[in-house]
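One protein chain is absent from this view; the other protein chains keep their places.
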Amino acid sequence: MKSRLRFTLQLSFTLIVCLFMIVPVAMSVLAGLTENYFVGLQSGLTLRWVNEVWELYSDTIWLSIKLALACLLITTLIGVPAAYGLLRSRRRWANAIEELLLLPVAVPGLATALALLLAYGSYREFRGSWLFILIGHVLFTLPFMVRAVLSVMQTAKLPQLEEAAASLGASFRQRFFSVVIPNCMSGILAGALMVITLSIGEFNITWMLHTPLTKTLPVGLADSYASMRLEIGSAYTLIFLVMVVPLLVAIQWAGRLTEQRR
Amino acid sequence: MKAASKQPLGAASFSTRWMVLTVPVRHKSLVAVLALMPALIVFCAFWLLPFSRLILMGAEADRSSGVSAYLTILTHRQYLISIVTTVGISLVVSLTAVAIAGFVGFFLARQHFWGKAVLVAILTFPLAFPGVVVGFLVIMLGGRQGALAQSSLWLFGERWMFAYSLAGLFIGYLYFSIPRVITTVMAACDNLDKSLEEAARSLGANTWQVTKDVIVPGIAPALLSTGAICFATSMGAFGTAFTLGTRLNILPLNIYGEFTNYANFAMAAALSVVLGAITWIALSIARRLAGGNLGASA
């Protein structure tokens, strides 16, 4: 009986915390679909605000997607070899380098952005292009790709597999593409999902680096929160959630996938 | 673009030459160096070099006081208060989050009941919400038309609000901290050696004693590390603060203000370096203690 009571109390507390997490999200979703939030639900449900957001901000969504994909491409191209390099380096070196690569995550995005602005902001064309933001996103997401790939590489006993492939006559290139890459695919997948999710949601760096012509989704969000009516901000948030929640589900699924491999 | 890449290339080739010299030159380490090269070039060109310049820039004269910006921070109450406020609120948030979410995470890791997966999903999905969105969610809770204002209007006839104050900031930080702690604690509980618990029970320990003597020490490193990550994230949570109001006297907003409103680059740089140093130290300690998670976005 006593343990029953304890369970109930613990569950109630957990439920309260859940409410704290979910209520504002639910309210925001609702507000984005309500005709007039002042009046309340009786004013009726509508997609009018979503449409309006699409008209006002669709370019920010496309830019965010473009950025996320470009960011994914670059982090994969430089992150997978980097993870392999770390795997192959001496432990002390690998730790030091990993710590270095982690700095853009450990240090607040605001500081990274400021550093980039002060160093490269004077190159007008570069500063005004979306590539400037891309740099920030790559710095910020790269460690997540490296870490995801490296952790799979470590559990996959890659050095042994490579030795086996070499003993059968495989050159370095053949080993890398037939053994290394296929065996850390789950890590690349997990890293890729993480990179896309983080890139789409990145605000702290992007806000400092954006120009009126290079607004991303979160920048647009901040913009709408500050200057638009609540329904529009909510509808915009709703669009963001629709984009990000599937990614989060996929991340969880990928995480389970790599866990099973272990 | 072309001009931009000139300097950094020099920096990168320096760092690799240095590595080749130290690591015995064997085929394997050459491959490792080559594989690491692109990432290191990007890092050096676009982070290490700019950030080094930022550190130097912080030593330049502040616009208003005329002395080095680092020195100005130390001698002006306004900046010191801002640092103390930011550190203070981040600390309180981390402790609260670890207490609340540590408890919930442990409960969820150990109990199995119908619908648990849904609760876990609700509690962990906000992990990837950017700071701005979290700020907006706080407004939904405690703003003019927020949940609290509406219910207090209905009950007492007046609107209660907290969103645009430090309390709103606190709630916002708590909001993005809780999922981090819960995921970490649940993972730590899963990794806990079950046989230790069974051994304690076989020796006659009751539930409370097992918790105190086995479980809490077992997940303590995870708690410390996730607490540090929450602290660091809160320290730099620009997005949330930005959404909730620019009048709050905390570091990220000060940096932003110095940079955009006063064009006081030296001071903005100096404050950024201070902020970066604090979070980096907190996270290094965390990694040393638990060796796991990365810091994350907010």
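Points worth noting:
Labels for the chains are A and B, by order of writing; each one numbers its residues from 1.
Basically, a contact is a pair of C-beta atoms (placed from the backbone, for glycine too) under 8 Å apart; a residue touches a chain by one contact, two chains touch by 3 or more.
The working rule: contacts and distances are computed from a predicted model.
The chain that is not shown carries the UniProt protein name "ABC transporter ATP-binding protein", picked from "Two-component system, OmpR family, response regulator", "Cysteine desulfurase", "ABC transporter ATP-binding protein" or "Dihydroorotate dehydrogenase". From the options A:179, A:195 or A:254, the residue with contact to the unseen chain in the full assembly is A:179. Of the candidate positions A:116, A:135 or A:156, contact with the hidden chain is made by A:156.
Not every partner is drawn; the one left out touches chain A at residues 156-157, 160-161, 163-171, 174, 178-179, 182-183, 185.
The rule is short, and it goes like this: only the chains that are shown with their structure count from here on.
Averaged C-alpha coordinates give centres for chain A and chain B that are 15 Å from one another. By the touch rule above, chain B contacts chain A in their complex via residues 1, 3-4, 19, 23, 28-29, 31-40, 42-43, 46-51, 53-54, 57, 100-101, 103-104, 107-108, 111, 113, 119, 122-133, 135-141, 145, 147, 175, 178-179, 232, 235-236, 238-239, 242-243, 252, 255-256, 259, 265, 268-269, 272-273, 275-276, 279-280, 283-284, 287, 294-298.
Within the complex formed with chain B, the residues of chain A that make contact are 7, 10-11, 13-15, 17-18, 20-25, 27-28, 31, 37-38, 77-79, 81-82, 84-86, 88-90, 93, 97, 99-112, 114-116, 118-120, 123, 125-126, 131, 135, 138-140, 142-144, 146-147, 172, 197-198, 201-204, 207-208, 218, 221-222, 225-226, 230, 233-234, 237, 240, 244-245, 247-248, 252.
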